[in-house]
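Of the protein chains in this complex, all but one are displayed in their positions.
For chain A:
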Amino acid sequence: MSSIELDHVSKLYANGAYGVRDVDLSIGEGEFVIFLGPSGCGKSTTLRMIAGLEGITSGDLRIGGRSVNNVAPRDRNIAVVFQSYALYPHMSVRDNMGFGLKMRGVARSVIEEKIRDAAGLLGLTPYLDRKPAALSGGQRQRVALGRAIVRDPVAFLLDEPLSNLDAQLRAEMRLELVKLHRRLGRTIVHVTHDQVEAMTMGDRICIMREGRMIQVGKPLEVYADPVDTFVARFLATPPMNLLPARLTGQGDGLVVSGDGFTVEVPDMHRAAYAGLAGREVIFGLRPEDLHEAPQPGFSRIEVTVVAMESLGVENILVGQIGTGGTAGKPLELSARLSRHFTAPVGARVPLYLDPRPMHLFDPETTRAFPRPSLRLVTN
């Protein structure tokens, strides 16, 4: 009933630039989907196309199986929560929340009841007669959500709804949104550029870049197996370390070596990477796969400390490896280490690299060379 299907949908602007390019996605009923990407990647445009606020140049958009390419926003029964909240400033909280129902000609008593329910759910009951200007940022955010909820739409489209909140409130609202989704069971499309929101809230992440949807999958799948260097770097802070390297065969084994590091390819990946021997590659490893203590199978590298960031729960080391070679600029990498590990800036420290979650990317196309998923192997 409330599934959303984008069938090769594109948005071409008058100046010939693509806003959204050939997006093909099927969102199931009741699914919580995240559109993630940097600003200008087309995620908000895609959302507005689903809402009907932006026209579609080509492709087909179906909601609940019905093509809605030429259906006005008001006839799609979809609720949008905007980044700016877009509350009607001249109306009280009550009227803001009731506006959608009033437009649909719902009886006053029914509207009143729905507003009361939603206000109770969101803790807005004491503020029903206030104007938006007299509310805090978090309360306005709730009113915007309440306005969407009372209408009982087939799907909620959330356009960076948490980005104007402070960090603590954002964490709270993140949880509340997830709870709300479980409670209402409605389809939610949530646009964000925040990796934490993307990882924690959705059933699936859709990563967008330059108008294209480049990877769609469960958060942990996308995290474990990024399709290219962009996704590898975008999905976490600090991002995945990407080091130029060369893959060479050594006897039975394979070795990835670059300026200042040599890593033996673990057995589990050898078959997948065997055909690449002799090639230039980009070696990718997440900061949490660098450790301060050796373990069997780990590779040792020497790092010069450039900065230490103490986050309390852990310490992030930013270091340089290698000599810089002909380029003259040493490679930089970051490592998530225990909060007990400290080293002064400028010191040379050994780090131990767990090669099992390694990735190899093609330096020309930036695409990942396929290998068995680590998650499947360890399961």
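We take it that a contact is a pair of C-beta atoms (placed from the backbone, for glycine too) under 8 Å apart; a residue touches a chain by one contact, two chains touch by 3 or more; residues count from 1.
As a convention for this text, contacts and distances are computed from a predicted model.
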{"item": "Chain excluded from display, named as in UniProt, from \"4Fe-4S dicluster domain-containing protein\", \"Maltose/maltodextrin transport system permease protein MalG\", \"Universal stress protein\" or \"4Fe-4S ferredoxin\"", "value": "\"Maltose/maltodextrin transport system permease protein MalG\""}
{"item": "Hidden-chain contact residue, picked from the options A:94, A:114 or A:151", "value": "A:151"}
{"item": "Options A:74, A:108 or A:218, residue touching the unrepresented chain", "value": "A:74"}
{"item": "Residue of A:51, A:199, A:224 or A:318 in touch with the missing chain, whole complex considered", "value": "A:51"}
{"item": "Where the missing chain touches chain A, by residue", "value": "48, 51-53, 72-74, 76, 78-80, 82-90, 99-100, 103-104, 131-135, 137, 140, 147, 151, 164"}
